[in-house]
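Yeah, one chain of the complex is gone here, protein chain that is, but the others are all in their spots.
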């Protein structure tokens, strides 16, 4: 598959490396929620209307019984602060921004001009007027929903800025906005999971586009640096000159010969270099050039496999953390119910 | 000092409990930056234009030399993601929202109607037209600057949503926005530090306002629960009835007697309770009622002192974390410069 | 009533001049909706999916039948543009910002420290815990609702930026957002109308605050310019000096005598001026100083009455414009139904 920068063909990549990038991105999104949880799962009960109470409430005991991790101590802070809510909404917003970027990619790649992917029928719709169309409606609606997440964040930021210290009823509405954006984000994650797990990926279309492209130009330049002893400044100009020649002749980079490269080098820099057939081939054959890619985290399938293993471990760990948090709350609530029952009996 | 809810007199508090609330709030702001740093101090070098490079770059070594904590692994992610920048801008925005709330409080409290605080002359300005005025200009400008922090966040959110995967030059402008909001936030913190450390606080004005208020009404109700065995539902109504009587007679709560309370209780609930002078006094004397306040984190000076000790420890720890992070970067850069010099010699 | 700038006492004003300012502000809000209507009430029918249709549709006739004022001509524009929706949402947002400013004023003025106004009981609520409180809940909720209007605007701006030319289903969600903000804004206008028409205004409290204030200082300075031939630079300093003296002595401006002013002038500028009792009185008596205020649109009741007459005329005109627009749509729909019936018969 071709990777783009500036909307133009850049380098050869793989769909796996694309998916792997979102594993990392979504993992950061997850970490943000985890970080927020520390600030969010704190007990405000016992703060009174704003200045606490003279009734002897044991806040440590209520914290335990309600499954909170810690106490939201200062009574003014506990009643008037909603930064934790805004942070949660921000985490939803940036997660949805990432969802939006995935939908933009898939929308483009499902256009006739690319054809890299095809949405499953249950995630597409037909046109009421144009018989030939398959519309990726779920992707468009998902992209639209990102706006809702942004708007919820702005709504909360505007609310909290509007109130001085002390409880104000404006804050009551933070809940409505928070519920709306949580529902929205959850629904979008659910739909995205469905879209990705039913997506038809078309490697043949990806290869076809790579074949006719000039994305190997940078590999050619790098080869000349490593195997022919040129500086990148020189090899960049040589590679550019060759791309121009080949385009003029209506050919692709596969058509070039060692002699072509040697001649251009001679002409531009008055240098004699020896270029072999295998150097050309390693640089211009998409599969070989991918395997030559050496930097940690690059789309070379070996690198992606390594990343994938690390990410699987991290996922496992994250799932376990989540499970523990859920269990802690469930256990606390169950104790609470038992205790409450003793008062009723 | 009076604590407000709904813009109305609520309960008696202290300026110390107010300051303590912001110690906790700003501590969460600090934690958010610390959390963000994990996602931000990661090394993108070696990701190439988007798909890595076939040149053998040692990303572990460059990470070490540049003082990063870890590698931004996937090359597509490393070149196209800016969520860490948006998160940083959000942290500035919520911090500035908190600054804005402080300025709103101080603006109100420096008005003639309150007079709780007075800005030092160097943070105020005179009016060009009205001879009698001392304008809290720095507070107003600070509040205005919060808008800049919000706008920077929206600017970055809009930018990142606009680009599909792969590097796009839109992302170049994230830096300009980020620099702007960092400069802005730093300047505001600096000014706020100056304002707070030179602020004239006027306890006499605070006490005067407490004295004429009805903020002890809730304490009276709570006393009736604890010392006279009434339910809160009953004591609330009794206390409310007494407040109404006292207002009608143009007096304050200090004027009430045990008999008043006993009579109202008899009339409203047909119950005989015994109310003592000391019960009334403990409830309606501002200082005594503050000391009766018992819940963890309430404005009772003893509670605030406890919180203050915890917060001082946390501050010390945070300063040490920050120092270590700075040292790590300094050490790495110094090694880098030494290494670079060996190539030049 | 005292008018504030920088949160400090500035000049004497009247509640009438305050209300008059919002007549002007809300009139601009109204004009914005009227301007938007030109761009909004245009007929997109007949634009096909994006490129029109070969079926002979008479767009002039459908425009007439549907009660549109004009045709949204270009078929690509008609299907892909939503700027009119965003403009409408902006008009709601700025209207709500103005609502929010009114609520901030009323919230402050209903605090004990001011007591200028009192909400009718049906627009306030009692505290569940503090017997003495009357909470201006509707004001707080109204202020909170402004955030919704802002968020709807951002939601729509984000949506329209996200789609290239040509219809995309993201645009379908503009409707949901638009409906939400229209409902919200309408409800808030309805509640605000109720609040304002039942508001208890307390002129005695307003006068009491004026009496003890130094808001006449600027009038004193202006009097010295007009009646004693001093420059404003001089009279400003003299007035400031007198304010300081009076404050030191714990008095108000009413206590000063002509001799005081003459002495300060002599001391500061070595000038002899003649100051009369009536000059002092005209400057420091709140009512007299208000009537001396001469500039068009100032709080002098005569000026406000003039503005009020103009605004009443404008309101009448606006009501008539609105009625005509409603009638035009009703007439068109009624013709349409009649016509449709002829096909069914």
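Letters are used for the chains, namely A, B and C, taken in the order the chains are written, and counting of residues starts over at 1 for each.
Quick note on the criterion: a residue touches a chain if its C-beta (ideal position, glycine included) is under 8 Å from a C-beta of that chain, and two chains touch if they have at least 3 such contacts.
In this text, all values refer to a predicted model and were calculated from it rather than measured experimentally.
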* Structure fact -> Touch assignment to the omitted chain, from C:93, C:129 or C:206, lands on C:93
* Asked: For chain B, which residues touch the unseen chain?
  -> 48-49, 100, 127, 129-130, 135, 137, 140-141, 143-148, 150-152, 154-156, 158-159, 162, 168-173, 177
* Asked: What residues on chain A make contact with the chain left out of this view?
  -> 4-11, 107-108, 110-114, 127, 129-137, 140, 154, 158, 161-162, 209, 213-215, 217-218, 221, 236-237, 239-240, 243
* Structure fact -> Note that chain C touches the chain not displayed via residues 3-7, 10-13, 17-18, 20-25, 28-29, 31-32, 35, 38-39, 46-57, 59-60, 71-81, 83-84, 86-87, 90, 93-94, 97-98, 100-102, 104-105, 108, 146, 150, 153-154, 157, 160-161, 163-169, 218-219, 222-223, 225-226, 289, 292-300, 303, 307, 310
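Everything that follows uses one rule, which is that only the chains that are shown with their structure count from here on.
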* Asked: chain A to chain C: how many Å between their CA centres?
  -> 44
* Distance from the mean Cα position of chain C to that of chain B, given in whole angstrom -> 31
* Asked: For chain C, what residues touch not just one other chain but two or more?
  -> 127, 129-130, 135, 137, 140, 154, 158, 162
